[in-house]
Each structure stands twice: as structure tokens, then as C-alpha cells.
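Note that this complex is displayed minus one protein chain, with the remaining chains in position.
The letters A and B name the chains in turn, as written, and every chain counts its residues from 1.
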Amino acid sequence: MKTDSLLIRIGLAFYLLLFFTYLLGPLVLMSITAFNSPSFPQATPWEVLTFEWFRVLYNDARIINGIKNSFIVGFFTVILSVIMGLAGALMLTQIWPKMRATFYTIIIAPILIPGVVLGISTLVFWDRINVMLGLSNDSFLHNGILLTVLGQSTFIASYCMLVFVARLQRYDTGLTEAALDLGATHTQAFRKIQLPFLAPAIGSAAVLAFLASFENYNTTTFTFGKYPTLTIELAQKVRYGINPSISSLAFIIVVLTVFFALAHEVRNRRAQLAIANGAPVGAVSAGFKLPKVFAGNPAAIILALFVTVSISLIAFAQFYDPEPAKAVLLKKKRAEQQKRIDALQKRLKEKRLQKIFKGPDIFGDGSSKVPQPPSKTPFGNVFDPGNLNKVAPGKEKPAAKPASPFGNVFDPGNLNKVAPEEKGKTTKP
Amino acid sequence: MSEGVGVDLQDVWIKFGEFVAVRQANVNIKGGEFFSFLGPSGCGKTTILRAVSGFLEPSDGKILIGGNDMAGFGPNERPTALIFQNLALFPLMKVWENIAFSLEVKGASASERRKRADELLDMIALTGQGDKLPSELSGGQRQRVAIARALCAEPDVLLLDEPLSALDLKLRQHMRTELREIQKRVGITFIYITHDQGEALTMSDSVAVMKAGIIDQIADGKSIYDDPATAFVASFVGENNVFRGTVKKVTKDMAVISTNRTGDLRARIPASAQTKLSLGDQAMLFIRPEALDVTESKNKSDTRIKAKVHHSEFEGQGYNVFLEGSEGKEIKMSLTNRGETRMYDSGMELTLHYDANQAVALPAGELASE
Partner (left out) sequence: MGNGLLKDFFKRNGTVMGWFLIIAVTFWVVVLIILPQISMFDFSFRNHLPPPEMGGPKDVYTLKNYKYLIFGAEGNPDAYNKTDLAVFGKTLLAAAFVTILDLVLCYPIAYYLGQSRGGGLTRVLVLFLIIPYWINEILRAFAFRIIFGDSGVINEMMMFLGLIDSPIDFIRENVALYAGLGYAYILLMIFPMYNVIESLDRNQIEAARDMGASWVKIHRRIVIPYAKPGISSGCTMVFMLSAGALAAPQILGGPSSLWFTQIIYQWFNQGGNWPQGSAFAAVLLATCIFIVLAVMRIFKVNMGDIGK
């Protein structure tokens, strides 16, 4: 019996480890690639620590524009979704029972309807309205921002509704009645009593709505029109050529997410401790001495570590210069590359002597995963990232690098490294 | 606030679909009166209160407050204030904000509100507690805040929905006195809902006893106790020994009931039930435990009951003796402790006696199940 439970425990611990590796590993690896110098995102082999991808990201006008659009869409989606979700939840509490199940099914359905269907139906519907009204093709009904907000709100409002329903279940309708009884109008009762009670839920619903809007792809991809959001821009980039500046964006998002998640957890935990101590939150937090913040609050410890590491990383980036290390590596690589090319050429020559048509087959396979068109010539593949330790994804770059005696001076990525202060700006999210 | 505003219910019916919650209620509550609705849970008393305060409209009939028909007026337009069973204090507002909420919705300035709240806090003996949150007060204090909040609205009628039910016994008894005093001081009409007869009898000028949507009797406390109008009232208010049987003899105010197990017993017919009993009718006879006594006389009479002691309990101010009449009929007798030792041992054969004026005969009817 005892060995049995021990076995289960070990098994469980191992499983937990494996599971959370699957969960967090990809994010960690992706973050690492943001600091590796090769222009194809890769964690191994590790070459040179660099911060240049953050600069590339900062100078990417499309990404910046995408972020701007995402914020505009997010802002309006939050407002619309929270209002509709709240109205839906309030309606649900008082709709007569026979209708309730049907009504709930209708307003929960957008969560289950595939996002692409929502996007298509929004697009088709407003296009029809547009045609019916006899408006031109660039009328406001074809505005990508409007359509995206409408399409996203359709299902994000359902998420908000769920948040409100959960909160409303704990609401005592007697409070509204008490307010009415004391002479308040219905609007006053709602504004002064029910709305303050719902305030925390409105906060969480708004955060949820914004995040859902920010990361939405399926619906937006049909509706965005002339206003691609960040997610759309990212998808374009990821589909048609990747570079580690996307990793650096991912890194920033991961860092922000972790930071806010931890901060939220610390606050929750503190409020819980306060309740456990039987005192209002304010009193406890005011009375805390520094070390006590961490008492029984593992999230606080992690948060503190996390902030320290982030700050030192940013500080480090201020005066770190990857160039010397890069130069050394480049030299080594070039020698290696030359060796390989020589070897390949030698082998080719031998093969060509043996049988002239077999040549291309050796390289033809397994080289097309990266979105470059597979090259038919044996030499094209030599420079393919699949074969050459991924020096670069583009064909011009690896060719230009060894050709220039000045190394990386003319590399477009380097032109941006003007001053260290400016670099600080990009790495500081 | 000298005269007070009366409340009238005229043929009020309240239905929820097929279910009839209140059946033809006719109540006349005088201005400045402390009026209670007493009844077991689910009898419709809260429904009446909600109809008076305007949360629901009667399906039929009229509700008048101060002589004005209230049909179509919402709760925020009626001169009533309701104290909820769970008090419904606004948890996110400070005590003083709670109290002055009715002024806030009228648009009074903060200083005005604060001033009025402080006056009311003085009245309920919570001076200086205005800046606390309701959750930081004790049960009794919250109770008083709820009252102050309702009074701040200066209602003509204060409605109270079992407001003491959440308090412990001691506090409850204390709050009864306090409520009564507040009512006398402000002089407005109080309508009080309770299932606790002690509360109803001690505080009220008048009590309406309700059963399953029907008002059985409206009278002052003493009449309810001494002259119950129905079998239900007799069994619900206070304790009673019940004897079932048929009417054997009947005069204007006296009847002899031939009971099923205990022989013939005589009792008074209360004024409200006179003319309702005639020969051969099914009837019920009620004798309160404290109306019974032990007599030495073994003579047969229609105010005597033979019974055997089952067991007895000493309760300090008196005894309860539990007896078994003929065919196992259970009888309870309460005796006052006057210092003599009159404990009765199990198995003793006794003859009980009562004054026919203290027993009541009523038409047979539904009893309270408690």
C-alpha cells in the first residue's frame, strides 16, 4: 500500500513536470530565440546574445500600426461587449422561466459558433445592408474597424455575460428593492447599488474582452478590411517569412502577461490573508512591513524576482555590445561554410561523374519547410537554411555577408543600432 | 406625524398564475397603529407586505394608504418604507450613507445628508459609528441602522418583514421593547410581519392571523388568545389541548361537545363563532394547559377529565404535567409553582378540572401543524 502511493506520487510529480514543460516550454524557447543572433528564430545552436531583434521590431511600421489598430478595435469592443454582456446577464435574471433556456442558448451560442463563421456572417450581413442602402463600396459599413468590432463583440459579449451571470448570482435583489423603497428611481437604484456591486465584474469582463479582442484572428481575418490588427499582421509575417523580431514581441507579451498575472495573484492573496485575519484590506496592507509581504505569498516572491530580473536585463541591454562576439562567430562560420561548400562540390563532382541525373535528388527533399520556394539547383540548397545551420532565411543575406570584407557593417539590422539610450526604449516594454 | 396615516385593504386578491397567495383580504389599519400579520411561513403575509409597499400589484381589490388608492404607484412613489428580513443594508456604503440614502436620491447635499444621518444615529444610540461599514457592526446595531435608514425617508407607514428573525433570543426580546418605543416616539403606522406569536402579542395594537392566504381573525392580542375565532387561531396562538367531537347541546354562548374519547365537555363559544355551531355539528374544544387544574372531587361533571400521569417536567416558574386520558388521549397541564411541592409521579390517576369559561368550543377546522 505504501509503495503503491509512493509510486503514484512519483508518477504524478513526473506527469506534472512533463505537463507544465509542454505548457511553458514553447513560450520559454520562443523567448530565448529573441536573444539569439541568427535571423531565423532558433534556440539551438546558441550563437551570440543580441538585443537587435527588439530594435527590428520597434522599427517595423506594420507591427506598430497593427498594435495601434488592435488598441482601437479593443477599446470599442470592450465597451460594446461589456454593455451587451451586462444587459444580457441582467435580462437573463428576470426573463420568464419558459424563455430562459432558449435565451441562454442564443446568447451562449456565439462562443460555440466557429470564429470564421462569425467573421463571414458579419461580413456578408453588413455588405448586404450596404447594398440595400445603396451605399458605395467604401461606405462606413465597409470600415474594417467597425466590422471587426461588431464581429468580435458578437462572441466576446458572451464571455462578458458569463462573468456577469456569475457575479449576479451572489447579488441580493433585496438591495435594489430597498433602494426603490427608499425613493430611488430604477436608474438610480441601478447606478448607485447594483452597478457598484458589479464593478469588479465589469473590470474583469473588460480585461477579458480586451485580451480576447487583442488575440482574435479567426473572426478578424474576414472583417479587418484596411485596418489589419496586430494579430493579422503577425499571421502574415509568420506565414510568409519569420524572423526573431516576432520572438521579441512574443517575449514582451509573455513578460507583460506574467507580470500582470503575478501582480493580480499577489493582490488576491493579500486580500485573502486580510480576510483571514479579519481586518479590512487597507488596514493590513498599510501595516505590512516589507518582509511580511512575502509571508505565505509565493506569488509575491516570484513577482519580486521577476521584476528584478527584468530590470537587470534592461540595464544589461544598455551597454551590451554583441558585435565582437558576432565577428568571431562569423569568422568561424565562414570557415565552416567554406569547408562544407568545398565538400559538397567535391561530392557533387564525384556524383556527377557517376550518374549525371541523380544529382539534384540528394538535396531536393526535405528542404522546403521554411517558406522559401524550394530551389531546383544544387547550389540553391547550399544556402537554404535547412542545410546550412540557418545562417539566414533570405538568399541575398548569406551571400552578402561573406562577400563583404567589412562584415556586418551594411547589414540593415545593424544600421539601427545608433545609440544605447534609444535601445533601452525598445527593450523596456 | 401626530395623527398617522391608515392603510386599507379592500377585497385584495393576489394570484401567481394558478396559485392564490392572498384570498379576499379586508384589513383596516388605523393611523399610528402597531399592526401585525401573524402566520406560519408561506401563509401570504409577506405577499401582503410587498403589495402594500408596491413591489407587486394585487390581482384584484384596492390598497389605500391615507385614503388614496395606490394602484399604479411604484415602491419609490409610495409613502412607505420597508425593513427587509435580511435588512438589505448596502454593503459598499458607509453606515451614514446607508441611513441618508433616501436623501441622496432626492439630491440633498452631502453636508445635509450627514447632518440628518448623525441625528438618526443619535436616536438609535449609535453616535459616532457613521463612518463604519455595515459589515463592521453587530447584528443588533445593523438592525437599528436599518430602522434609521427607513425612518430617514420619513414614511407615513413603516413596514417590517420579520426583522428580528436573525437575532438571538436575548437581543430579540430587547429589540421588541425598543421597536415599540420607537414606534411610540415617531407616531407613524407600523405594519409588522412575523411568525412568532410572542412578538406579535407583545408589540401590537392589533394582530391579523393568517392561514394559507386567508385572514382568520383581526383583533388585539388578548382577544386573539382568549377568544380565537377559528380552530386554526386557537391552535396557532399559544398552546391548546384539542378535543374533537360533535355538538350535543348548544345555547347562545355555551356548548356541550360530545368528544370522541373523553366524554362530554362544556365550553364557551367565543363571540365571533356564535351562531356557527348547531346540534350535531363537528366541533373542536380547546382547553389551554394553564386552564387545567387537579381537583379532589371524583364526581362526574362536564368540566372534568380523568387522566393518568405520564411524566412531568419542572420548569422553574411552574410544572408541565403530561397525562394520558382515556384511549391514550394526550393532555398537557401547566401548574404555577407557588412553593408547595406538587410533583406528580408517573402512573398516578388524577381528575382534572377546568372553568368552562376558559375553554372554547369552535366549529371543526384545520389546525396549525406546528
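To be clear about the criterion, contacts are C-beta pairs under 8 Å (C-beta built on N, C-alpha and C of every residue); 3 or more make two chains touch, one makes a residue touch a chain.
The model shown is predicted, which means the values in this text are computed figures rather than measured ones.
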Worksheet item: Which listed residue, A:Val56, A:Leu234 or A:Leu330, touches the chain dropped from view?
Response: A:Leu234
Response to the item:
Of A:Leu162, A:Leu175 or A:Ile193, the residue touching the omitted chain is A:Leu162
Practice prompt. Write the list of chain A residues that the hidden chain touches.
Written response: 8, 12, 15-16, 19-20, 22-27, 29-30, 33, 40-45, 83-84, 86-88, 90-91, 94, 96, 101, 103-118, 120-128, 131, 137, 150, 153-154, 157-158, 162, 185-187, 190, 211, 214-218, 221-222, 230-231, 234-235, 238-239, 242, 246-247, 249-250, 253-254, 257-258, 261-262, 265, 269, 296-299, 302, 366, 368-370, 385-386, 389-390
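Here is the rule we use: only the chains that are shown with their structure count from here on.
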Response to the item:
chain A to chain B, mean C-alpha position gap in Å, rounds to 66
Worksheet item: In the complex formed with chain A, which residues of chain B make contact?
Response: 53-55, 74-76, 80-82, 84, 86, 88, 90-92, 101-102, 104-106, 133, 149-150, 152-153
Practice prompt. Note which residues of chain A are touching chain B in the complex, please.
Written response: 172, 174-175, 177-185, 188, 192-193, 196-197, 280
